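All protein chains but one are shown at their positions in the complex.
Entry: chain A
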């Protein structure tokens, strides 16, 4: 795949998962799953280190040979994970950051929708549209 985006609930089950190219979807799920440990580690490190970083954006979680995994966690402990192909060098940290920001904004709208039940998978078309836009942009 070129790029994949996942939203994980507080209790660590997926709320939304989408990736470009379906043949390697399983690998994408696996990558997101393994990244959760790194997210957990980063969250629990708060207060222990001197340079107390408490930004919502967690940065690059871990790089491997073929892809890069970025993480973001909201105050409600919902995690966003973006996976991009390593060959995609045009993508800067700032752009990833603004992608997360956009995702978070849209997610907030979903949460404030009275017809959405918190904890249910995200079925919002508006959210879907935002994600599609990002995939086109980065893919």
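In this text, contacts are C-beta pairs under 8 Å (C-beta built on N, C-alpha and C of every residue); 3 or more make two chains touch, one makes a residue touch a chain; residues count from 1.
By definition in this document, contacts and distances are computed from a predicted model.
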Omitted chain, identified by the protein name its UniProt record gives, among "Flap endonuclease 1", "Ribosome biogenesis regulatory protein", "Trafficking protein particle complex subunit 6B" or "Queuine tRNA-ribosyltransferase accessory subunit 2": "Trafficking protein particle complex subunit 6B"
Residue, one of A:73, A:96 or A:134, that touches the chain absent here: A:73
Contacting the left-out chain in the complete assembly, out of A:12, A:108, A:123 or A:137: A:108
Absent-chain interface as seen on chain A, which is shown: 10, 43, 46-47, 54-56, 73-77, 104-105, 107-108, 111-112, 114, 118
